[in-house]
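The other protein chains are all here in position, but one chain of the complex has been omitted.
In this document, chain identifiers A, B and C correspond to the written order of the chains, with residue numbering beginning at 1 in each.
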Amino acid sequence: MAKKKIDKPKSNCGVTAIYGTPDAAHLAYLALYALQHRGQESAGIVSYDGKLHKQTGQGLVADVFSDQERFKQLKGTWAIGHNRYSTTGSTQALNAQPLTFNNYMMGPFAIAHNGNFTNSGIIRKQLEKTGSLFQTTTDTEIIPHLIACSNKETISKRIIEALKQITGAYSLVMLTRDGIYAARDPHGVRPLCIGKRQNTYCVVSETCALDLLKAELVREIQPGELIKIDENGITAFPFQTQQPCYSCIFELIYFARPDSRIFNDNVDRVRRKLGKILALESDVAADIVISVPDSSNTAALGYSRRSNLKFELGLIRNHYVGRTFIHPSQNMRDFGVRVKFNAVKGILDGRRVVVVEDSIVRGTTLKQLVKHIRENGAKEVHVRVSSPPIVSPCFYGMDFPSKAELIANNKSIENIKTYLDCDSLHYLSHEGLLESVKPHGCGFCTACFTGTYPIPIEDKIGKYQHEQNEA
Amino acid sequence: MAKKKIDKPKSNCGVTAIYGTPDAAHLAYLALYALQHRGQESAGIVSYDGKLHKQTGQGLVADVFSDQERFKQLKGTWAIGHNRYSTTGSTQALNAQPLTFNNYMMGPFAIAHNGNFTNSGIIRKQLEKTGSLFQTTTDTEIIPHLIACSNKETISKRIIEALKQITGAYSLVMLTRDGIYAARDPHGVRPLCIGKRQNTYCVVSETCALDLLKAELVREIQPGELIKIDENGITAFPFQTQQPCYSCIFELIYFARPDSRIFNDNVDRVRRKLGKILALESDVAADIVISVPDSSNTAALGYSRRSNLKFELGLIRNHYVGRTFIHPSQNMRDFGVRVKFNAVKGILDGRRVVVVEDSIVRGTTLKQLVKHIRENGAKEVHVRVSSPPIVSPCFYGMDFPSKAELIANNKSIENIKTYLDCDSLHYLSHEGLLESVKPHGCGFCTACFTGTYPIPIEDKIGKYQHEQNEA
Amino acid sequence: MAKKKIDKPKSNCGVTAIYGTPDAAHLAYLALYALQHRGQESAGIVSYDGKLHKQTGQGLVADVFSDQERFKQLKGTWAIGHNRYSTTGSTQALNAQPLTFNNYMMGPFAIAHNGNFTNSGIIRKQLEKTGSLFQTTTDTEIIPHLIACSNKETISKRIIEALKQITGAYSLVMLTRDGIYAARDPHGVRPLCIGKRQNTYCVVSETCALDLLKAELVREIQPGELIKIDENGITAFPFQTQQPCYSCIFELIYFARPDSRIFNDNVDRVRRKLGKILALESDVAADIVISVPDSSNTAALGYSRRSNLKFELGLIRNHYVGRTFIHPSQNMRDFGVRVKFNAVKGILDGRRVVVVEDSIVRGTTLKQLVKHIRENGAKEVHVRVSSPPIVSPCFYGMDFPSKAELIANNKSIENIKTYLDCDSLHYLSHEGLLESVKPHGCGFCTACFTGTYPIPIEDKIGKYQHEQNEA
Partner (left out) sequence: MAKKKIDKPKSNCGVTAIYGTPDAAHLAYLALYALQHRGQESAGIVSYDGKLHKQTGQGLVADVFSDQERFKQLKGTWAIGHNRYSTTGSTQALNAQPLTFNNYMMGPFAIAHNGNFTNSGIIRKQLEKTGSLFQTTTDTEIIPHLIACSNKETISKRIIEALKQITGAYSLVMLTRDGIYAARDPHGVRPLCIGKRQNTYCVVSETCALDLLKAELVREIQPGELIKIDENGITAFPFQTQQPCYSCIFELIYFARPDSRIFNDNVDRVRRKLGKILALESDVAADIVISVPDSSNTAALGYSRRSNLKFELGLIRNHYVGRTFIHPSQNMRDFGVRVKFNAVKGILDGRRVVVVEDSIVRGTTLKQLVKHIRENGAKEVHVRVSSPPIVSPCFYGMDFPSKAELIANNKSIENIKTYLDCDSLHYLSHEGLLESVKPHGCGFCTACFTGTYPIPIEDKIGKYQHEQNEA
């Protein structure tokens, strides 16, 4: 669940919206807390009681909202919240979401976004030509500008007009004077679902947040669906539902929490299946199976079951790693991985070890880890990866390193094995990957493994250009 | 010079722009420091080296910029700066000036403003109707939106088009990719002048800032004039110069620093003259003249000269008053004035005292002061005010209490005397006031003394309405 | 490894000393980082280069030392460090260790302490009678005062004279002008060992810190042994070695990190053995075994092996819990445990579940956890505890709740089962506990399970009395 790992893609963001309780800000806070793994850079909540009230800050949710005072200011019975790991827009405070606006025509407005628009550069340029002034460098901000420029009469129609102009991946929550809105892109890339707790509606990125709130899952928001929550309950506005659907398969492999249910499936079940198929594909004579904790735990357990090798806790993860870790200046360069993981010599010593890892990006951490495992006495180290080689970046909301840094883009499997200095290396096959996930009336996006992008990317470089002249 | 006094109008703001030195941010800082009396709530500097760099903070200039680190980030050879006491826009951090924008069409843009627009509510509403989204509640922000919506080709023409739509009082500095701009409203209400220091141009609200920078005064910016400073030096764009001129007479009475030269006159000279005429108008048998330090010092000295009464330092001002002063909770309510001023008993005891004060707003502080002077042995206390009674609020950038709170609006002079519990009270006459100032090809705005507003006020309530739905 | 768990005894402290490298402060920092589980309340390092340099702060090591600036000030080639969870002395900043003193006779002196003296109240009173003034409320401070009052000639002899007057449990590190000192109490209650990294000596509470530093274990410091490290290497001063030895068995059950080696044994091995014997003692028909992560993981794995029940990850631990967690005010009281642990429904649903927990203090968290597991579909919940019932507080450095709050002190096993609402409950037997640990020429203290205190406690209430008049 912990996502501060070295050498993993950075998650996108987590969003929530709460409707109908004086505890709205508190519930939004708890939901963000449960969604912490989706973004650790900043957190923010906006509530509404006729006026907008906003509290944001850098860091973890529990640190940003460590003061009751903040909740006293978040008055009202509606709220939306956001955990951010920036995908577009630099990391400056100004970009902290939810974004808020006050406009004579549409009234107070707040928005939070998980995903990435693929034509935001083009739209922004058009809007600026006609006099729009942007206050942030986020792609999110084009939505309120499009809404502000719409001539439609109702807020619902204005929002739909705006969404139809956008391409890309998004799960959005919005707060207006008419109620709460939530929307999911026509391809259903990122998860978003609705829950209910007594008379309170809760929109969240993943169901693990509903569990914390003790809310019942009502349903997922459909691809291409806008929903509105107000005193009449939920009203659905399907605005573009005939598109093929491409849910992000990496959510199931790594991003989402194992106790969540997304894309109509249990994340835990999928990961165990990935491990089992991996074991079938890559049998090897060994003594024990260990995981790279915590994100590979379930796959490693699956591997252990199918291979009949013992599951052991050979690596201990240090959960006290802070945001800033000061590295000693001299001759201590190689201790990076040991700060995060310590090997248990009593378990590894003299054993042939299978190490299960969910994915490899640059390979730098894993290389150190293999060395560390060997130094603690392992006779053999066999690396098993519960996903295929990553060869292409994501334009739909995940933050990978550049293509040049992806190890599988530069080296053959054999060469990666040599680089990692392991005794054998096996990646899960594409077929094995697709066999692990359930059909849910929907396809999956596997662009990071294939380089085939199902949704058009109109401005690949667009996501960087707004930042150039930034204050 | 100290303006944190109880019961005085709050000043408006101070602005500066520096062009042509790697020390630009440092010089802007010094200029703001010299202009501290014009706004103590927040301070900010934006510099430019192809990109905008912004540093703002709450509090005094020396506190906001107490760290060399801040200057390292303010790269570039152009800069603008702002001291703020908010007149419109709530005090939230978001409103800290200079405001910055990045726009595809006009590039990076920063603006700082001293004054108050009188039709900003109307213009904002129009802009919002056509899709503009505002990020602040300041009236200042309508300028960049008007510029962004302009179809003119050059930035200069766009700025002029924007300024022509605005009414009210303003001295503005702007930073664009083409150079620095500065403008003064057609009525010349607030001061603004240009200085030169070696090859560096310095635009400042008052000449005292040029003195600190060791810059020579070049000239005042004319009412209705926009100037641009770039590699070709100063270019003037007179955009509306045929309007009658109404410089704020209160700048001379109280706001400006005594060592400044504004509206073509020495502030110090005017204040001494006010004191002299006041003495002529209100002779009284007394032993000594004291001032309410520091703002009334010069007028008191003038009074002393003309009346042949000894000038004494009967009140000591405490300059350590911080931004927050914790008042004891119990039976200590009446000590407020003594925190700021202590009476010197050795001077007051047994004497008939003339107290010179520059202006009276609510009268609450002066009432306590008169009591304090009496308690230190004064036999008689004669209050002399070096300006006429204040009867109306200002819509051009000064922050008075509401009309209902202005004592001279509610009470006759006789009743004010009774309220203050002084032995005699005299306000300077209108004639005396106008006799003290020099004709400078320009009239004066005396609306606060007369209720006659020379510049139309299209939305009196406008300045409050944007804040209603604020986040 | 994570010790911020609800309803566990609070650990004591971690200490380190580094001798002989310009990186001394950095190595101390890393050692403290590896020992974070022994104290999360404050951290401090003192280095020495002829002068003492001190940096301490509230919070986690990585947060206290998040700034390179702090290391620049920690000059010198010797350093000692301390992680604190206060056992005596209130939590005020003044008490942050290492404590430092400058004395004409003995020069600069710093000390850090893990443990608890059992006669500190009596000694302190005696010292105060003869004129000693204490600056903290810690029991640690009696050591420097005893040293200062000693008439012996050398620092070594002064320290020994001081240690001989003290009873209780302690592992100490000290920094003097003559070198680094480390000492362990005559009963060997708390762990302390020496490692070597190139020419640098490293004293640490547990070997996991040596692993991070890539230092080799030299040996444990013996009970009743003082060692000095200087340019001549290690000099041993056995000062009281004929005492029977009582190592804290709870270090092995819960406190120490599983990858550490203490009391001549692997912690990991002991915990697995505890789980295995527990399985032998308490067989039950069930489908899966889960642990309360992370501290019970190894015992649960041992249980699973011996019982032939599948080990599953049925509870997910949230590692983002901050120091302060704001609880919503209304009707949300029961969500505490879900903030820390989320159940994975896919795993628990319809299953008979064995839950392995390392120890039960109050039982409050475990009760909520059982409920949570049931709500996620478990058909049966069988609680297995890998240690005997806790019936008595610790006076040797662990912080339990008061005797009245210990559930096993108030209820029979049957009643605890009813309270927890589980289908069966079994605690490890005393015999099983002792069978799991290796004889190491030393006995074990099991006072918390038996109420029999092997080391005299001269002032049970002493540890609270100094705080009464505290500033």
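Odds and ends about this structure:
Please note the rule applied: a residue touches a chain if its C-beta (ideal position, glycine included) is under 8 Å from a C-beta of that chain, and two chains touch if they have at least 3 such contacts.
Here the structure is a predicted model, which means the values were calculated and not measured.
Touched by the hidden chain within the whole complex are the displayed chains B, C. When you scan C:Gln68, C:Asn102, C:Thr418 or C:Thr450 for touch with the missing chain, the hit is C:Asn102. Residue in contact with the omitted chain (choice from B:Lys8, B:Arg257 or B:Lys367): B:Arg257.
Among the residues B:Cys245, B:Ile277 or B:Ala343, only B:Ala343 touches the chain that is left out of the figure.
The chain not shown here is touched by just one of B:Val61, B:Leu133 or B:Val381, and that residue is B:Val61.
Only one residue in the set B:Thr56, B:Ser156, B:Thr298 or B:Ser436 touches the chain that does not appear here, and it is B:Thr298. If you put the missing chain back, the residues of subunit B touching it would be 1-2, 22-23, 26-27, 29-30, 33-34, 36-37, 40, 60-63, 65-68, 71, 208, 211-214, 257-259, 266, 268-269, 294, 297-298, 301, 305, 310-313, 316-326, 328-332, 335, 338-339, 342-347. Contact between subunit C and the absent chain runs through residues 46, 50-54, 100-105, 107-108, 110, 124-125, 128-135, 137, 144-145, 148-150, 466, 468-471.
By our rule, only the chains that are shown with their structure count from here on.
Shown here, the protein chains touch in a chain-like sequence that does not close on itself.
Distance between Cα centroids is largest for the pairing of subunit A with B. Comparing per-chain C-alpha centres with the mean over every protein C-alpha atom, the closest match is chain A.
If each chain is reduced to the centroid of its CA atoms, subunit B and subunit C end up 62 Å from each other. We define each chain's centre as the mean of its Cα atoms; on that basis subunit A and subunit C are separated by 36 Å. Note on chain placement: the centre of subunit A and the centre of subunit B lie 50 Å apart, centres being C-alpha means.
In subunit B, no residue touches two or more other chains.
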